[in-house]
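Here's the structure we're looking at; comments come further down.
A protein chain is absent from this complex, but the other protein chains hold their places.
By written order: A, B, C, D and E. Residues from 1 in each chain.
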Amino acid sequence: MPMITVEWLEGRTQVQKTQLAEALTNAFVDIAKVSKDQVWIVFRDVKRSDWAMAGKLVSEQ
Amino acid sequence: MPMITVEWLEGRTQVQKTQLAEALTNAFVDIAKVSKDQVWIVFRDVKRSDWAMAGKLVSEQ
Amino acid sequence: MPMITVEWLEGRTQVQKTQLAEALTNAFVDIAKVSKDQVWIVFRDVKRSDWAMAGKLVSEQ
Amino acid sequence: MPMITVEWLEGRTQVQKTQLAEALTNAFVDIAKVSKDQVWIVFRDVKRSDWAMAGKLVSEQ
Amino acid sequence: MPMITVEWLEGRTQVQKTQLAEALTNAFVDIAKVSKDQVWIVFRDVKRSDWAMAGKLVSEQ
Partner (left out) sequence: MPMITVEWLEGRTQVQKTQLAEALTNAFVDIAKVSKDQVWIVFRDVKRSDWAMAGKLVSEQ
């Protein structure tokens, strides 16, 4: 542990995921003193037609 | 907040998601007195071959 | 199915959860045509010291 | 209930999911004494480019 | 990986969790051929007043 899940709208690039994976992992190692290889991160890209805010799907806003 | 996630079998239409997004959001605003723009809803469509009930995948029932 | 999870700040009353359980279930039955007894809802109350927005824990805002 | 979610790297076969659905369900029925038809299992296949371990996406390791 | 989460009504004993942890892990090792130390399982006990089925909280049924 820890298990970190990131749920967000699709559209981010692979480079951004790579950079975030490194930055988040470093933050947990530095601040929470966990072992680096015990940090798991899962990105879940959500389609704009599957995410609603303020009562409307993002694809319809 | 709140963050609402809906996990269900794929197959519902975009119209149904649109109507549910509106209905769920209104319920939270009316009953829980949250701000409308703070209601997030994520739909996760699950394939019939990825959901099991009573020990069997739905795709095999 | 569906499995609906509601993640929000603690503090809502039992009456509000009761009313939401009924309202959300009815919405799924009416709009998505699912069987009433197949609607599962789980509320997860999150402490203000466990939820961050805009970089700050809610308990510190 | 229970609702069991399995989050793992994609690549497992349909046969493995079928066998796991049966094995996990039996374990809950035998040990936790729940009704078989009340056991729900959802498999979430995650792409290697969406899962990071030790600071790197699995697709880049 | 895999990361397995079990969401259920509170009330199961520690012995049942111990036995399930072993049974589920063995099933993943045997069927999915994953390494034993890579199997993570999290149990989330949900209060009867936080779980609704068929439109009613379990605590009120």
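Rule of thumb we're sticking to: a residue touches a chain if its C-beta (ideal position, glycine included) is under 8 Å from a C-beta of that chain, and two chains touch if they have at least 3 such contacts.
Everything numeric here is computed off the predicted structure, so don't read it as measured data.
Taking every chain of the complex into account, the chain not shown here touches A, B, C, E. Although one chain is not drawn, its touching partners on chain E can still be listed: residues 14, 17-18, 21-22, 24-26, 36-37, 39-45. Touch with the hidden chain on the side of chain A covers residues 1-9, 12, 16, 19-20, 23-24, 27-28, 30-32, 34, 46, 51. Chain B residues in contact with the hidden partner, per the touch definition given at the top, are 1, 3, 40, 42.
By definition in this document, only the chains that are shown with their structure count from here on.
Interface comparison, B-C versus C-E: the higher count of C-beta contacts falls to B-C.
The interface in C-D, D-E or B-D that matches A-D, meaning over half of the contact pairs are the same by residue number, belongs to B-D.
Relative orientation of chain B with respect to chain D corresponds to a rotation of 120°, obtained by superposing CA atoms and rounded to a multiple of 5. Over half of the residue numbers found at the chain D and chain E interface occur in both copies, marking it as a same-residue contact. The geometric centre of chain A is 20 Å away from that of chain B, both derived from CA atoms. Rounded to whole angstrom units, the spacing between the C-alpha centres of chain A and chain E is 24.
Residues of chain C in contact with two or more other chains: 1, 3, 24, 40, 42.
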